[in-house]
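Report on the following structure.
With one protein chain withheld, the remaining protein chains of the complex are depicted in position.
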Amino acid sequence: MAKWMSVAQVKEKIEESSAEEVTAHYLEVIKKSKINGYIKVSEKALEQAKKIDAEEHDGPLAGVPIAIKDNISVVGLPSSCGSKILEGYAPPFNAHVIEKLLAAGAVILGKTNMDEFAMGSSTETSYFGPTANPWDLERVPGGSSGGSAAVVAAGEAPFSLGSDTGGSVRCPAAFCGVVGLKPTYGAISRYGVVAYANSLEQVGPLANNVRDIAVLMDVIAGYDRRDSTSIDSKTEYQKALVEDVKGLKIGVPKEFFGEGTHPDVEKAVWNAIHKYEDLGATWEEVSMPHIKYALASYYIIAMSEASSNLARFDGTRYGLRENGENWHAMVSKTRAEGFGTEAKRRILLGTYALSAGYHDKYYLKALKVRTLVKQDFDKALSKVDLLMAPTMPNPAFKIGEKIEDPLTLYLSDVNTCPINLAGVPSISVPCGFTDGLPIGLQIIGKPFDEPAVLRAAYTFEQNTDYHTKRPLEVA
Amino acid sequence: MVYENPDGVRIGLEIHIQLNKLKTKMFCGCSTDYHNAAPNTHTCPVCLGLPGTLPVLNKKAVEAAIKVGLALEGEIAEETQFHRKNYFYPDLPKGFQITQYDFPIVSNGKVVIEGEDGEHAVGITRAHMEEDPGKLVHIGSIGKSKGVLIDYNRSGMPLIETVTEPDMRSPKEARRFLDKFRNILEYLDVFDGNLEGAMRVDANVSVHWGTRVEIKNISSHKGVERALLYEIMRQKNVIRRGGKVSQETRHYDEGRGVTLSMRTKEEAEDYRYFREPDLMPMQVTDWIPAIKETLPELPDAKRSRFIEQYGITDMHAKSLTSKIMLADFYEDVCAEGVDPKIAATWTADVFLGELNYRDLAISSYDGKKISFIHAKDPKIKNSFKVSDMVELVNLFAEGKISDRAAVEVIRTMLDTTEEKTPSHIIEEKGLFKAEDDLVTKAIAETIAENEAAVQDYLGGTEKSLNFLVGQVMKKTKGTADAKTTRELIIKELKG
Partner (left out) sequence: MITKEDVEHIGWLARIDISEQETVEYMEKLNSVLGYFGQLDELPTEDVAPTYHVAEIYNVFREDVVEESLPQEVVLANTEHKQDGTFRVPKIG
C-alpha cells in the first residue's frame, strides 16, 4: 500500500481489499513511527474497521482511518490534552465531531500529541514529550496540533482533526507541509472539545490535499444544538473545489510581512501570489494598522478564558489527585503537580488579567483592541475577496530552541492569531521550501466564505506540486 | 401611626429560590426531580462540568425569571447575559458558577408587605438567574470534618437570586417579606417551597444605621426571624459596651439560635467575573406581552376580589390567599353553592389553624383534595377533600351540628388517613346536634336538680352558670350547642 494516500485512494484500497486491511496498514506504519505523533493508538481501530466491513457501511468515510487531537473527546479512549492532570481520564461521551465521523463510517486510529491544553506553538509543552517534525526530526512540528499535522505528513493517517485557537492548525500545517483549515467561528460544534479559549477556537481538519479538507468539512461542519455558538451555514464544501480564480481579488496585508519574516518565506508567498496573478487573479496591497496589537490582545483574551476553563481540573472528580490536609491544599498541590510550566504561566497571567484592579487594563483593553482588529479585517475584506500572507514568518525551529522564553514562542503566532480574533476562515497550504523545510501560504476569507478560501487553495494546488513532496526522513 | 424604628434597624435580604417546577436543569437536560434519588444519578457531562461540555440555556428558566420580574413589578432588561463567577469549592464542578453580573434580567422591583405601621414597600434591587452548585455532606461535624461527600444531583439546578434593598425595619418585617415573596412565587407556579433546599436566604442587618453584617445560609423563614433577632441584640450589646460592629459574615447556628463569626479566609476572594463565552446574550423584552397574558391573578388582587366577590372579611381574604393552593380550594368549595362566609371561617380559621397546630404544610391541590405534609417528617401526610368541606359547611349552616362538633370533625379527619366523610364521623361519634326539646328538657331537669347552684348564680356567682351549662351538656352527651344552652338558662332563670 502506498504510504501517503488521499481519502479517494484510501477508499479505492478499501474497495479492493477491506477497511480492516487499510486500518492494519496504518497501524503498521504507526508502529514504526519515529515522530511520537500519537499519545494513544486505539486498540479498537481494527475491530471498528471489521465492523464497517461487516456492516457494508456506506457512509462517506466508510472505513477511512483518521487521527484525532487529544483534546477532542472520544468514548473509550483516554483524553489527556497533553497534560498529566488528566491522567486516567476517559470521557463518557463523544464530541459532536466524533459522532459525525463515526456516523460517516470513519475509523479512529488514535489520539494525537499536542501542546498541553493547546497552549503552545511547538508541541513541546506536552507531558508526553515533543513530537518530531517529519521533515527534520530535530525540529518541532509546530503546534499546538503538532501530532495531528505530523502524523499526516508522515503517512501515519490520511487526515486528522486538530483545533485552532490562535493558529494551532495552521502553524503545524505550515511546518509539516500539509493543508490545515481554521473554519469560521461557529462553523463546527465545539461540543466535546476541551476548551482553551472558547471565544477564539474552532476544530480544524488537516490533510495532504485541499480536497480531503473539503471532504472532512462536509462531514463535521454544521449546526449542533449543544453548542450555543454553532451556526448553520449550510455550506457545501466539496462543491467549492473548482479550478478557477479568474477575476479573484487578492489583498496582501503588508503588516503580515513583518521584520522577522524569513526572506525565503517572503519569497515563496510572493511567488504564490504571482502564480495567482498568472491564473487570472489580481492583487493589491491592503493596510491593517491594528495587526501589530493583535498578538497582545489575543494572548490576554486566551489566557483569561483559559484561567477559568482550566479551573475544573481540581482532582475532585477525575484525573490526577495529590494528597493534601484539606480540599484547598489538595487542589493546589494537584494543580502544581499536574500542570506543566507553560500552562501554569498562562493560568497565572489570565488570573492576573481578570483580577480586581487589572481587569480593565488588560482584559477589557484586549477586547477593545479585538474590535479594532476585527474592523481591520472587515474593511480589508470589503475591498478584496481574500487575503494572502505567510502562515508562519519562519520555518520550523529546533526542538528546545524557543521553549525557555515564552515571549519568543508567542511571537511565532503573530500571523495566525489575528484571524481568530476576527473569527474568519483561513487555510494554510504548502507553497515552497527553505533548506528542506516546508513553507505555508495563508489564505484568509470572509466569515463563512470557506468556499472562496477552498477554491483558491484548490486552484493553487492543481497548478503547483508542493503538496506532493514527502519528507524523506520518515519514508 | 408611624413606626419609629427605635434601633435604626435596616435589613436587606438575598434570596435564592430553585425553579424546581421546571422539568430540567438550567443548562442541561437532566431532570430536576432528584429529591428522593440516589446521589449522582441526575447528572450528565454538562452539569458535572466534564471537559469539553457546553451549557445551553433552558428557555423556560428565562420565562420564569421574566414572570418573577413582572410579578415583582420590576424592569426587564433590554439585553441580558451570563457571566462566570470564578472560585474554587468542591460543590462547583467547573471551578466557576454561571451567573448574571452587571446585566441582571430584572431590576427595580418592589413587594408591598404588612409592615410595622401598615403597608410598607420593600424595594427589589435586582433578580438574576444562576446555577446551583452540588450538595456537600460532611463526614463528622463541620468543625471536625473527616472528609466531604459530594452529590452533584443539585448541580445546575436553575436558581433565581433576588436582592432586596435594606428596607425592612424589623425581623418581623423580614419574615413577612419572605412569606409574601414565597407566596407570589407559588402563585406563579415556578417554585415549590416545600422541597428541601428550595429557598435559601442570606440576610444583612445593621442597627443605628451603622455597619452591615451578613448572615449566611438560613434555611427557614422562622430561622431568618430568629437569626435577625439575635443579631440585632448582639449588635446593640456591642454598641452599648462602647464597641464597634465590624463588617463581617456570620453563620447562623440553627440549633443554638445564635450567629457565629465565620473564620476570615486567609485572603479575600476575587471572583474575576467575565462574560460566559459559551452563552450568547439575550434580547427577550418582546416576550413580555405574551408572558403578561399568562400571569395569574397575584395575591393582592385575589385578596381584593375575595372580599368583593364572597363578602368575607379582609382577615379571612388575606389568610385564604396566603397560599395559592388554599385559595383555589376555598374557591372550589364556594363553587358548590355553600355560604362563602361560613366556608371562609371554617377554611381560614379552623382548618388552617388546625394544620398550623399540627405543623402540617400545604403541599398540593389537585382540584379535588388539598394535600399537606409534616414540616419535619415528610412521612406524615394527609389530604382533605373539597366535598368534605362542602358537606361540613352545609351541615353547620343547616344547624345540624354544633360548632364544637364541626371542629371535632375537622380534627378527626386530619388525624386519620381513613376514608371517612364528615357524616360518617358525626354518626360514629354521635355528634348530631340535639333536638331543641331535648335541650329544653335537660335545662328544666338541671335547674330542678341543682337548687344550690341556681341560687348561687342568682346571687351573683357567675361561675355557677358554667356549672349548669356543663350539666346540660352532660345530659345531652355534648350535642347541645353551648352558646345556645347558656342563653336559654339565663332566659329561664332571669326571664
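Order as written gives the chain letters A and B; numbering starts at 1 within each chain.
Operating definition for what follows: a residue touches a chain if its C-beta (ideal position, glycine included) is under 8 Å from a C-beta of that chain, and two chains touch if they have at least 3 such contacts.
Note that the structure is predicted; figures quoted are calculated from it, not measured.
The shown chains contacted by the absent chain are A, B, with contact judged over the whole complex.
When the full complex is taken into account, the listed residue touching the unshown chain is A:R225, out of A:R225, A:K254, A:H274 or A:K398. Set against the missing chain, the residues B:V137, B:M233 or B:A444 yield one that touches it, B:V137.
For the chain left out of this panel, the touching residue among B:L22, B:I312 or B:L355 is B:L22. Considering the whole complex, the residue from A:G82, A:G177, A:G222 or A:G423 that touches the absent chain is A:G423. By the touch definition given at the top, chain A reaches the unshown chain through residues 88-90, 92, 185-186, 199, 225, 228-229, 231, 290, 293, 296-297, 299-300, 307, 311, 314, 316-319, 321, 324-333, 335-336, 339, 344-345, 347-349, 351-353, 355, 362, 364-372, 374, 405-407, 410, 421-423, 447. By the touch rule set out above, chain B reaches the unshown chain at residues 22-24, 27-31, 38-45, 48, 56-62, 88-90, 136-138, 145-152, 263, 266-267, 270, 272, 275, 277, 279-284.
To be clear about the criterion, only the chains that are shown with their structure count from here on.
Between chain A and chain B the centroid-to-centroid distance comes to 56 Å (mean Cα coordinates, whole Å). By the touch criterion stated above, chain A contacts chain B in their complex at residues 71-73, 79, 81, 86, 89, 91-93, 95, 190-195, 198-199, 225-229, 304-305, 307-308, 310-314, 316-318, 327-328, 331, 351, 354-356, 359, 363. Against chain A, the residues of chain B that register as touching in their complex are 45, 48-57, 84, 86, 88, 90, 93-96, 148, 150, 270, 272-274, 277-280.
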